[in-house]
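Right, subunit A next:
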Amino acid sequence: MIIEDFDFWLGKAGYFSLTLLIVTFYGLLVGAFIDRTIAKVQGRIGIPYRQPFINILKNFFKRTAISHGVMFYLGPVFRIAGGIGTLAFIPVLYGSEMFSNFSMAGDLFLVIYFMFFGQLGMALGAGESGHPYAAIGIARGLSQMTAYEVPFVLAVISIVIQYDTLSITQIVAAQQGGWQNWTVVTNWVATLAAMLAFLGMMGYSPFDIFLAPQEIPIGPPTEFHSAYLGLMQLNRALFGATKLVLFMNLFFGGATSWPELMIKTLLIYMVAIVVGVAFPRFRVDQGIRFFFKIPTLIGIMSIVYVQMMLVA
Partner candidate 1 sequence: MNMLTDFPISLIVLCSGLCLILLGLWGMLTQRNLIRIIIGFSLMDTGIHMVMVSIGYVTGGTAPIINDAVAMNEAVNRVVDPVPSALVLTAIVIGLGVTAVMLSFAVRIHKTRKTLMIDKLTESKW
Partner candidate 2 sequence: MIKSLNTEDTLENAGLTDEEQQLFSNARPQAYEPYPIKAVEDFANWARANSLWILAFGTGCGAIELRPLMTARFDASRFGVAGRPTPRQSSVFVIGGYASVKTLKRIIRSYEQMQGPKFIICLGICPVNGGMYFDSYNTVNQFDQYLPVDLYITGCMPRPEVLVAGIMELQKKIKAGECNGANRYVENFDWYKANQKKVIKNWDMPDYNW
Partner candidate 3 sequence: MIKRLFIFMILALMAVIFFNLASNYTENTSLSKLGHYYVEKGPLEIGAPNLVTAVVVTYRGLDTLGEVTVLFISAAGVGLLLRRSRRKQDIDSQDRDNRAEESKNSHKPASEIVETATELLLPMIILFGIYVFMNGHLSPGGGFQGGAIIASGTMFLLLALPESHISRLMIAITESLSGFSYVVVGVLGVIMAGGFLDNRFMDLGTYGELFSAGAIPLIYTFVGLKVGFELSAVLDRFRQYDQNEDTDSV
């Protein structure tokens, strides 16, 4: 299969690499932007735009490192492979064959499940570090994940019912033709549930207990440093952007060009930031309960809503 269409695959790989670069770059940039935005809120100037890049470079330029074992070494690799893979299965730009990446390999379920790949690998790496805080952080993170997953999945089911497909490309296709066709308009309930889940997914306050820098020194990555940390920072930019792209595709009509993508994802990101700046941190059980209450209810309503809509 791969041998036969070698050229095609080479092209795919090439364009995906391009996508990867753009999205990573964009993710780092947007990270800086967000940081500066928060700084503005606090009356500061904030970091320069280049800061995230420098941080990563610095980490890669560290000259000493330690290793707790093979899984510790592979953990960050898993982590970023999860990020890259997730991006690989999402069509980034609508209507562009080349920027559809490898989305023909799977559908929305694949993306949702592949998100766990990196988390699992990372968790294993952090686990091998032998640091109790890493384990605590993971335990918290995973617990919270099960909670925000519920409204998110309900919203996803809702839109899958709405569009009668699991293919992200087709979901985006169904939203073309103006803002009035976006899911956020046609199925605002589902979008609401998904955006609430999004808050948890992005790991900003009030749902950042699993990082808790002062309590459990940044949780899972406590022991990671140097190039490991560099990879993880890359992933944070990449994976964050990937999630934004996914949400954009599902709920905000996708994008047909890179600028559109950037604007949309930035705006989506702002939601998490605004909430994050405004609210203090939840305790982990509070966070979990929160997701099981209002967001889940909205998620349930979204399915009811979409069924009523289809009947009507």
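In picking the candidates, the idea was that all candidates are chains of the complex that A comes from, given by their letters.
Keep this in mind: a contact is a pair of C-beta atoms (placed from the backbone, for glycine too) under 8 Å apart; a residue touches a chain by one contact, two chains touch by 3 or more; residues count from 1.
It should be emphasised that the depicted structure is a prediction, and the values quoted were computed from it without experimental measurement.
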Among 1, 2 or 3, which touches subunit A when you look at the whole complex? 2
Under the definition above, what is the set of subunit A residues touching candidate 2 in their complex? 35, 39, 42-48, 50-51, 54-55, 57-59, 61-67, 73, 213-214, 217-218, 221-226, 229
